[in-house]
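All protein chains but one are shown in place.
Note that the chains take the letters A, B, C, D, E and F in the order they are written out, and that residue 1 is the start of every chain.
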């Protein structure tokens, strides 16, 4: 674990690239985010770490609009994320301009992943310290959810998490996710995951952000769940959890 | 904390970028600056460290005009700050020239933040050792206050501080800032913060600089508070503080 | 094994290039893939490592279409593989566009191999951590199967494996492969290889992916073997293996 | 003070840039220079270290004309200074050519300061080992005096020193400089400073160079004080000093 | 042998370039190849290391056609060899296109040698780990045989070997080669060399590849010796060797 | 003297640039050269180290003609000197071509000095290991003598030496040089300096080269002093030295 970890461009004797692993470590310490696909759309959730009332956000903290049909959640070094989000927006606009059609999700995701990969292979650079979840809608394929990590690897998922406790969350998804989730069940699943991950007694709207990407008049649209509705959902979840403790 | 801290382009095994942390250390040792938004405008305050009568300043020490509607306060390595301020001015002018409209605050702030981010990812460079507060006015959004640090991260705030004791100051803001501050209350809050931070018995106009960014005839305008008015405010604050020691 | 292994561009005193050997080590730890030529076509098999039901793949996990007449299987760092697959697709399209004829297999394989070689000779780069099997059809030469490794070396084979246990698999091929395999016998050979390599009691369709590249109406076409058919083949193999234990 | 000091592009854990501090050290060992503003003009003084009669100087040793209205004194590595002086002259000429007006002092000073800053941020370079004092006249602002150091920092001053004993000299200025100095009083102040700094019994014209930048027929003009006049001033100072020992 | 061997661009105190020596070491471990000139043509021989029946070679393993009148044998890192063979082919074609005449052997060989030399003199590169034998025909000069090594050195020879045991083979050539070899005698010399070098009891067609470059209808043409003919030659050699053991 | 001396681009903690000091060391070990101005012209002297009769020099060993009115003497690494002399010649010709007037001495000297300075500030380069004396004539200024060292520093002098024992020689000049030297007295001074510096009993024409740059028909012209005349001067000097031992 000695000499091989201080340069991007070398393999260790076991064939590992330590700098990429360290970059992933940077991501494991930041607030969690996840996406859950349902037949009706995608539920996007992100943990709120900065809960100061002084923050003056236009919109959401970690949820970015890439194009009308694509949104993304990031986890990791915020400055790195901003750069990639900008690149994604530019790519989406240029595609739309050139081909008069929305950029296909995979085309967009691979473009960003290729940029990330190149930062792991050339000297004098460090990998991007950021994981991303892209959620979107395509006419031919329906709802799509992608995850990409600092190595430039990416994949399509039905439900996937990034950031702190991502592996725990992903294993909950493996057991609890089903094809036929409706918004209510998806929200319950999301709150269960948040509860487990945050490991605190009281679930409150102040700690999470919840958004629904769904079709409105045939167009994909993101709808942020307000604090009030979120509070009600939290309460409902707590009641249900108490009644069915085994459910957890 | 050994081998991983001498190059920008590597992560430590815990996923940290030490050079950025060291750059932030450089900022923690310089004079404080902060901004407070009110419904009527933004109060900008900076500590005067060089108080020599020999200094021949045109205007303010750490307060820079970027464009008619944007001002900024800097903390850190002055030479680095000059470079970024110039870049910001240029960007604001070019935007105005291209689109015949003032540059939106976030567009400007992100432009500077992107430059900072790139200096943390490529080899052979060091991060910019400077934090900045941008205050400005936009017709659609009203008064805006942004903070950006050496990593290239940035955010919108209602009240925020940079430089020495920034974290102490920010926690005072968290408890004392309210939506409905008028100029007087904002000034009192500012003086309280300065008093706490400087940790000296006597508050005097020689040690701080106070400016009000407000609308004059519908146009944003910066108004420096003169030494006399500032002296009166200091005295008033001291009297009030004595009367209400608990207020602190 | 000391100083000579941390830079691509140096030979060790014994004339070895350690970084290439370490890159190959990276490949020895990932899921196996192999190809078997028969007079009727090429059988392509890859191990499924990520078996999560949450994965939302369009098509296959490690099997990529390069052009109508060329497919490839990869083993190694997925992000590196994506980059090379894209390059291969681009090269195939450009060839078709320039010469109005499908790219010859060797031309394509050598193009990718040359890119890999260049990453082993110049400073500030690391080798590509990926091995690839290219399978395709050429009118004049019939079915072709190529293997390329991180050094940029490549060769044509009748049957060849990459990834974990590749050398074991290749020695099974050396004894068991014959010129006159039909689809059934080739499938039996493939299952035998998988059984040996995975070293688990039960062979199941969940762990492997099997595809046949064959001529349909005179055109090369890839046909994925469905889970059902694959399951039947597994069962048949197990029965046969029990009956002829010596066959193993 | 260990590993962090051998590369420009890294911060030490305390946020310091050692290479810049070492460059400043280079300046602390060379002959002193200073400037004093008066209502009538600027008095520029530099220590003569090379007092060889063999030197064949056209004009002054450390005093450079930049343009008709700007002069500068340098302290540090002479070769570095020559490069920057040339750059300053070029910039002044280009400004005059482009805008048909003399370059404003701050524009010129910042241009040189920006060059210096860039040499502290990029790898493979060392900072410029030179501090400079720029003195000049602007129609709108009158007499201007600027100081710039190796970090790229600069500032406007009423009186300022560079080189050996600069901090001692600057503190004498802080106590003794007044708004209403005439040429005589300014000369007395200059001789006092020189006497203290040189720390030798006899003040003589051979050790210093004294020049007055003043308006002649409405145009700024530099007038070197001849050896004879300087000798008389030295004598007068010594007499006065003896009479008023407390004045020191 | 310490610090001087890890960079191409430095000499050791004894004036040696270790990286080139290490590259040559890489070549000493791979299969042997050699060429023998006769008045009738050139006999080219290469050892077959990969004898797998699964290999699907078009033509020969280590014997490359450069142009109609030039062939080459390589020894060393195969990926490096491919790159240089391509470059040689390109150069030959460009020469033919520009001057409407076949490229002269020495022009071609020096072009490749110059490329190799440049990789030994510039930083950030490693030498090409490959030796080559070029055999060809020129109207004015007749049969030509060249050898080039990783340093970029090259020379014309009557008979020369590369790869494992090259120095032993070359000393056999020095004693046994004569001006007036016919194909039969040249084949006998070749088999003797192979026998000595391989150091195994039985000489068989499976281990070597033998080709004759000769004039057919006035044009140079390469003729591979088939396994049958080669087997007969081996048998004949063994019989003769038994009869004349002293001949060895 | 440890870590700070192996790279051009770093300052030591005391603000020194060791590489420049080491380059100057290289110059202190080579043959001495010097110039002495007189009202009638400049006397240029250089030590002859290579006294082999096999040397086939066109003209002088260390004395170069730059242009009709400028000559130079070099001390240090000869290959470096050749490069700079060529650059000086080119610059002089280009100036003459562009402005139809001889290049002013200071313009030429600063051009060369700037090149030298740049080699001390950028990474990956070493300083020029050469000091130079430029002697020339300008219509407006008369005879000019400049010295430039490896740091890029330069200055005008009445008499100056470079190379071995340069500091001793310069102090002899400080005591013995006068404004009103004629050729004879200048020669005597030169011989005295050579005698002291060479520290050998017998002064002989074989060890030095002496040239006079003077006006012939109003044009500057270099006149080498022949061996015979030089021998006579040596003898005369020795006689005089014996008669006036105190003169030394």
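The rule is short, and it goes like this: a residue touches a chain if its C-beta (ideal position, glycine included) is under 8 Å from a C-beta of that chain, and two chains touch if they have at least 3 such contacts.
Quantities reported herein were computed from a predicted structural model and do not represent experimental measurements.
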Contacting the left-out chain in the complete assembly, out of E:62, E:91 or E:116 | E:116
Missing-chain contact, candidates F:26, F:141, F:224 or F:241, resolves to F:26
Which parts of subunit F are in contact with the chain that was left out?
-> 1, 5-8, 18-19, 22-29, 50, 52-58, 77-80, 82-83, 86, 119, 123-129
Can you name the residues of subunit E that touch the chain not displayed here?
-> 3-4, 7-17, 37, 106, 110, 113-114, 116-118, 120-124, 141, 144-145, 151-160, 170, 173-174, 177
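FYI, only the chains that are shown with their structure count from here on.
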In how few steps can one go from subunit C to subunit F if every step must land on a touching chain?
-> 4
Relative to subunit B, largest Cα-centroid distance belongs to chain E
Using only the C-alpha atoms, find the rotation that maps subunit B onto subunit D and quote its angle between 0 and 180 degrees, to the nearest 5.
-> 50
Mind checking subunit A against subunit C and telling me if their interface is mostly the same residue numbers on each side, over half, or mostly different?
-> different
Compute the distance, rounded to whole Å, between the mean C-alpha positions of subunit C and subunit D.
-> 72
Measuring from the mean C-alpha position of subunit D to the mean C-alpha position of subunit F, what distance in angstrom results?
-> 32
Check: subunit E positions touching at least 2 other chains come out as none
Once you've mapped the touching chain pairs, tell me: line, ring, star, complete or other?
-> line
Every touching chain pair, please?
-> A-B, A-C, B-D, C-E, D-F
